[in-house]
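Only one protein chain is missing; all other protein chains are in place.
And now, subunit A:
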Amino acid sequence: MESPQRTIQLLLKPGQHDGEGQRVAEAAHRHLGLHTGRVQSTALYTVRYPLTDQQLRDFATHCLQDPVLHEVALDEFRHGAPYQSYILVAKLPGVTDDEGISAQNALGDFLNEPLDTHTQHIFSKRLYFLEEALPESSLRQLAQELLGNKLINRFEVGPIAQIRDYTPRPGGGAESVTETVGLVGLSDEALLKLSKDNLYALNLEEMRAVRDHYTSIREERQAAGLPQDPTDCELEIIAQTWSEHCKHKEFSALIKYKDADTGEEFEVDSLFKTYIKDATAEVDRQLRANGNDWLIKVFSDNAGAVRINPESLFVWKVETHNSPSAIDPYGGAITGILGNNRDPLATGIGGARLLFNTNVLCFGNPEFNGTLLSNQLHPRRIFEGVRKGIEDGGNKSGVPTVNGSIVFDDRYAGKPLVYCGTGAVMPMQLAGLDSWEKNIDPQDRIIMAGGRVGKDGIHGATFSSIELDETSPATAVQIGSPITQKLAMDFLILATRRGLIKCSTDNGAGGLSSSIGELATISCGAVVELEKVPLKYPGLRPWEIFVSESQERFSLAVEPAKLDELLALGREMEVELTDIGYFTSDGYLDVRFAGEPVAHLDMHFLHDGVPRKVLEAEWSKPTAQEPALAAATDYTDALTRLLGSLNICSRESVIRQYDHEVKGRTIIKPLMGATGQAPQDAAVVRFNFESWEGVAVSNGILPRFGDLDAYHMSAGAFDEAVRQIVAVGGKLPNLTYGDGNFWSVNDNFCVPDSVYDPVGNPDGKQKLAKLVRMCQALRDATAAYCIPLTSGKDSMKNDFKADGVKISVPPTVLYSMTAKVEDVRRTITSDFKQADDVVYLLGETYDELGGSEFYQLFGELGANVPQVRFEQAKALYQLVGEANDQNLIQSCHDLSDGGLAVALAEATFGYGFGAEVELPEGLPVHVQLFSESHSRFVATVAPEDVVAFEQHFGGRATLLGRVTQDGQLTVRYGGQPVISASTAALRHEWTNGPVNRIIGFGHHEAAH
């Protein structure tokens, strides 16, 4: 029996400001050129639960209505008189509806009775009324572009006289049927077709390996009563386990590298092993030889771990969520950040406390005004959606977003890059056991914790391993629920400290298939009983249950004797826990549904059976030359334009919508100073309130330089992240015996398809060669600085194809660094502190304008790409650290985009100081001002410390001038002023740049 459907509508009382309606009207005009007239926004709640009229009214007025703001309409769609059109925004079946669930929660409290949580009883929707009578096509366009996403929302639109309602009715459909897929005896063409049709994303060789495996085990399966062909679930598990996303096949491939210019040839036996793992092993050897044994866990588990002190570990992970963010920017980003949060949470035993988030985003030009390809979202829309996803994902979880970076390049217009990083702290011991270890014994129970399973996100792992096209599947979209995850997180923290959990892992890409598949390798087998898995709604096939990527879930291994206590704690904290099977040691992943076999896979074949790829790389140096620029350039104008350029301008409108100081531990925030507008180099967060120990966090990313040389781009990005940490007062590791100064770095490669194909990817060899060179630089950098990598990720197919056009991202690598800060009170911020302080340049400038923002102003690329001179850089960083020990440095800002001129300007933004600077003789003015040579800083020194400072740095410091009270930035060369500007005007230019204009300033909206 189904209850009749009732509707509660909340409208703002006359006179209350309808900010949402106003914003919709403005955005429709600004982005779509639609004149809507006034827009009225209302909230709808559809209730499918038996309530009397009085109960419905009381629930609406007492629980949903804000008596000061709202009026309530029951079972009608009330609207003001002048409105002529409507848009209803509902959710598609099965899409997460947190607001509906919260309303349901409130109804349970109101009635004082537990509601059956297996069914959704309340559905939230938005209903908008528009003053103008717009045609349905315009209304639908407005709905799809501004109010929702057709992959997750259902829209009803039309004239106001004919309002159509829609309430999702999930379920129905499939029964719990497991089918077999005919594989044995298939031809090559048929194998490839099968792989493509089912989104397995396996190539021919891999499909053959699967076919041959099943052919070889025919008798064995027959004897065990299993079908000779694989089941749908088995193939799905293999496809997910062997996906690029999970197995990193290209980073493990054998690569034949050829330098076309020199004729040199060599083979790389796995990029990961050669340049990342082995390099870090060598770093670790050097660290340990010098009494630094803080590297605890690298390249295994969900996140890397280093020791802070004898009591605690720092856990650090950065990942990407690119493909989902391309098709649903908000959902993609929020699941990205929440999914990345689960990595440190589920490292080792689990239950780390999250300390901070950071994010780096790469987008196409948000002011793009050309024609979009089919199913390509406008870069501005991707930017706004991703930003909102990060806001909700971080803020609602109570994790501060302490810094980040946004990079714009037209080549990110197809697939954006969304990097999410999370740092966490974990005790060394949990209930007497080493917290970072994962132990499982046969018979331990498998517990699924957190959210329920639906069809959302089926095929995410395989989907992220192929290029996007206009037919990309809707089921790959997931919506995160930060509140569900917060509850699970609070639960994990407590359960692990009480010793109730043996180990945990997150359900991310690949869902249960991946999480249980991985945990089962510890005990060597598992039995999963899928009928026990709680579903959001009925109608999922067994294989769908197993590979669904519904969010906010963890898989836990629990000793049978502790199960009851764990389940009791789950009930107390309102976290759903389900016993879905147990671990074994028989070497098989055994999946059943109500006793029927669904999958029975040899773990050895599953994890080691994937054929190795052999790839070709060929490098030839791009031809590039330095441009001839007009001699008479106005450098004040150039600086002004740089400050207002897309990649340099202020990101304040984005930053302020992220909570960067919840937990009360953030010491260096993204924007500092009395004005709150001085950009900083690295974030600094203290670990707790009892000590002053903390961690510095930085990001290095320089895709532009990759157009000239991928090696120097990668080396430069690494150096950028190192020098940002040095700028705030961090010290290089391993300088003295047993100094315990940990560093933990994540590498994240995001490259276009780099597998050569004469038709589909003719420049694949060159792209792969770039990747090899990026990895070589990484090896050289880790060795030079003795900085270890602890975890990382690669995303290999960042291409968007539609209408016969392919948009590929430039090869990109992000180095996300963290380093211990002994005493956060001694850290340094970038802004000038006092008039008459003396300004120095630390490090050396070279004629390296290639790929610079300055050349970009003139539409030039140039040739002289900045190079990192590792030995010199390391020596300078050591000097900076020693100078900080003596309190010689008052401010320190690293030089990056826009070079010295931009760094000087930014350093004045904190208080309104000015500076008088005289450039030394030597390099031409524009080179000194705008070259982006690495490993340099602008530092200020108190007048009384000048002698000690100059003695300490010797030739590495160049006197530039002094800080002034007058708010004027004056730069001279040979006595002649080359830049002369008011710093207030420069700050105005920077603050009013394109990013803040697009996201909008947070002024108060005027009422109608």
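Here, a residue touches a chain if its C-beta (ideal position, glycine included) is under 8 Å from a C-beta of that chain, and two chains touch if they have at least 3 such contacts; residues count from 1.
As a convention for this text, contacts and distances are computed from a predicted model.
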Next item on the list: Between "Spermidine/putrescine transport system ATP-binding protein", "Branched-chain amino acid ABC transporter permease", "Phosphoribosylformylglycinamidine synthase subunit PurQ" or "TonB-linked outer membrane protein, SusC/RagA family", choose the name on the UniProt record of the chain that's been left out.
Entry: "Phosphoribosylformylglycinamidine synthase subunit PurQ"
Notebook entry, point to check: Which of these touches the unseen chain: A:590, A:618, A:753 or A:794?
Noted result: A:590
Item checked: Full-complex contact with the absent chain, from A:181, A:303 or A:425 -> A:425
Check: In the full complex, which of A:159, A:398 or A:924 touches the chain missing from this view?
Finding: A:398
Check: Among A:656, A:952, A:972 or A:997, which one is in touch with the chain left out?
Finding: A:656
Notebook entry, point to check: Where the complex has a chain not shown, which of A:230, A:482, A:843 or A:866 is the residue touching it?
Noted result: A:482
Notebook entry, point to check: Among A:76, A:189, A:608 or A:690, which residue is in touch with the absent chain?
Noted result: A:690
Check: Which positions on subunit A touch the chain that was left off?
Finding: 16-17, 19-20, 23, 62-64, 66-69, 98-99, 101-103, 105-106, 109-110, 112, 124, 308-309, 311-312, 353, 355, 391, 395-398, 425, 427-429, 431-432, 442-443, 445, 481-483, 486-487, 490, 493-494, 497-499, 527, 560-565, 572-574, 582, 584-586, 590, 655-667, 669, 671-674, 676, 686-691, 693, 824-825, 828-829, 831, 833-834, 890-891, 910-911, 1002-1005
